[in-house]
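For this depiction, one protein chain was excluded, whereas all remaining protein chains were kept in their positions.
The first chain written gets the first letter, and so on, giving A and B; residue counts start at 1 in each chain.
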Amino acid sequence: MKAKAIKVLIAKPGLDGHDRGAKVVAHALMEAGMEVIYTGLHKTVDDIIRIALQEDVDVVGLSIMSGAHVPIARKYMQKARDAGIDDKMVVIGGVIPAKDIPQLKKIGISGVFPGGTPFLDIVRFIRDNLTHA
Amino acid sequence: MGVAKYTKNEKGQITDVELQSGIHVKTFYGPEDLERVGFSYEKDLADPGQYPFTRAIHPQGYRSRAWTTRQYTGFGTPYETNERFKLMIANGQTGLNVAFDLPTQMGYDSDDPIAEGEVGRVGMAVDSLRDFEVAFRDINLAEIGTGLTINAVASIMLAMYQAAAEKYGYDPKVISATPQNDILKEMIGRGAWIFPVEPAVKLVGDVIEYSIKALPKTNPVSVCGYHIRESGATPAQEIAFAFLIANAYIDNVLARGYDIDEFVGRFSFNLNVFGNLWEQIAKFRAARKLWARNLKEKYNVKKTSNMFLRGLFGGGGFGLTKAQPQNNIMRGAYYALAAALGGAQTIALCSYDEAYTIPTPESAVISLRTLQLLMDEVGMRDTVDPLAGSYFIETLTKEMEAKIEEESEKIEKMGGIIPAVATGYIQRLVSRQAYEFEKGVQSGEFLKVGVNIYTEGESKEVELHRYNVKTAEKQIRELKRVKRERNQRDVKRTLEALEKATKAGENVMPFLVDCCRAYATVGEMTKIFRDVFGEFEEPGLV
Partner (left out) sequence: MTSLVEKILNGDEKSAARLISKVEEENSGAYTALSRLLPHTGKANVLGITGPPGAGKSTLAGRLAVAFADSGRNVGVIATDPTSIHTRGAFLGDRLRMKNAEKKKIFIRSMAHRGYPGGLAKAAAGAMYVLEGLGKDVIIFESVGAGQSEKGLFLLCDTIITVFTGDYGDEIQLLKAGLTEIGDILVVNKADKPGAEEAKKDLEAFSSRVNTPGDWHVPVLLTRADSGEGIEVLTDAIKRHWRFVAESGKKEQKKKEKLGLLFIALLKEEFWQRTQKRLKKNRLFKDVLSDVRSGKTDPYSAMQKVLDSLGTTNI
């Protein structure tokens, strides 16, 4: 059996349009040998769930700069459970205060990468924590 | 080291410096450099206040008037915003600047499911005229100018501002608003776009055209190189793209049969200030000159004062760090120095804590004092354009001018700024550059104090504005009440008229003002635009 290429969905949920960070991380993951889908801006959680499901990505990365990361993460995890894809790794990047990280982890977010996290840390986290069935 | 590329030899001596814009800096400069770049006092510099205004737009520079400062505000409900405004005015502020929440920026009402969790979060929530009535209650709109930081639905917000002013008895001719109204930069960088490029630019044109006659004291557009730079553009690209965008708006209005001198004097620019000090100074000087030349030579502008590059140089938010946050105070001082040596008329500094929290009143005062120090203590007002004649600065200014023109020609060659944005050429270019830059910071190629060098000490934690669910609930209750109490027949009539005008390609502004007067909501008006215009197809990463 072949080692699977890691497939990642970089998503921009909500109305915030600051996409420099999301695009920069997409580039970094692609250069690290991953297959990257970028959703584009202004996506609803339902949009993101559907894309993640159809594409059967290994990782969903949510980029959130508006401060709404906790409600969005909660909504995402709820709907992912409903769709039966809550086994996928979910990571969050953006403007994320450290004090919110435990809460995000409790909701089911695997990794939190505030702006400025070295690309290598993100790549390593994904590689190390993905468990292929 | 810094944001430029440095090459060193084995001994650690710098052998080459390449600025972000792609210009190489020499070890030292002399008369032969001025000769090499073809520098001429009359053509390239001239006295302050003389065309091409490289040195300053005023003959007296900061002697006659120091630069002004401006601050960005507006959070939560219109009630809270109104309180804040009144406080600021009591403290001597002469201009207001409204930030809007994301649903408003994207043309959704607060009760739209898509607005959930975002109402009042990053700015004020606006649904109907009622909100503006509240926000501007007891404020003298004949004396105070108001910036409206909004783009995709700038037309609606300006119409609403007019309707609110009228409600309080002001003649629209005396009120002064400054809607940002720069949609092309949203498509490049900030992402608050709604409609496709062509109708979106047409709306920008509608605002400008309408202002000429109906709102003569309004500054209908503020072109933001600022956000283009934050998205990853080089300083030369920042200016090149901003001017191409401004020209696209000019062309839209000229095509409606107006004379350029009727409106271009009210254009303003918002330019960024972080980066290499010399490159920024040269950028501002070259920009003033190129803008004047563009207007004089390409557009045949007659009136001298219409050729001025007006605007706000500042911000630099991207340069600030969470690490060792006090350093941001010094950074801010150097950024302010760059803006002042570059001849800014208006400077706004990000507060040192802005990289991780909502600025406190204390940090806002430090920003203000930083500027006052430059102005009143160390002699920044003594003489106009103190660096003029420097072999280095004049050479660099000429080289920057050539670079800006080169970047601009690249875009012209592929058909102009509109296709370059519509096809995503510029977005891909800047996001690729942003990635390369980020890699450079992470690898230590670009040095950032406190981040990848001299890193001792702790980073500040990010703190966000606490989101108040009650704010949203209150806003939605208010919206429901307005919808219940308004005259439904008027709403229907004015919205239908708006739809007809939109389809017919007429200037929508008078129709929007009528809709606002009838308490039609932002969501209702925007929906008409969405249905008629469609939505912008976002270009991809490759």
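Quick note on the criterion: a contact is a pair of C-beta atoms (placed from the backbone, for glycine too) under 8 Å apart; a residue touches a chain by one contact, two chains touch by 3 or more.
All values reported here derive from a predicted model rather than from experimental measurement.
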{"item": "Left-out chain, listing which of the shown chains it touches", "value": "A, B"}
{"item": "Contact with the hidden chain (one of A:15, A:29 or A:59)", "value": "A:29"}
{"item": "Contact footprint on subunit B, counting only the chain that is left out", "value": "537-538, 540-542"}
{"item": "Missing-chain contacts mapped onto subunit A", "value": "1-2, 4-5, 7, 26, 29-40, 47, 50-51, 53-56, 83-85"}
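In this section, only the chains that are shown with their structure count from here on.
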{"item": "Approximate Å spacing (C-alpha centroids) for the pair subunit A, subunit B", "value": "31"}
{"item": "Partner subunit B, residues of subunit A touching it in the complex", "value": "14-20, 23-24, 26-28, 36, 38, 40-42, 44, 66-68, 71-72, 95-99, 114, 116, 118-120"}
{"item": "In the complex with subunit A, residue positions of subunit B that touch it", "value": "102-103, 105-106, 108, 114-118, 121-122, 186, 189-193, 230-232, 322, 431-432, 434-435, 438-439, 442, 451, 461-465, 467, 538, 540-541"}
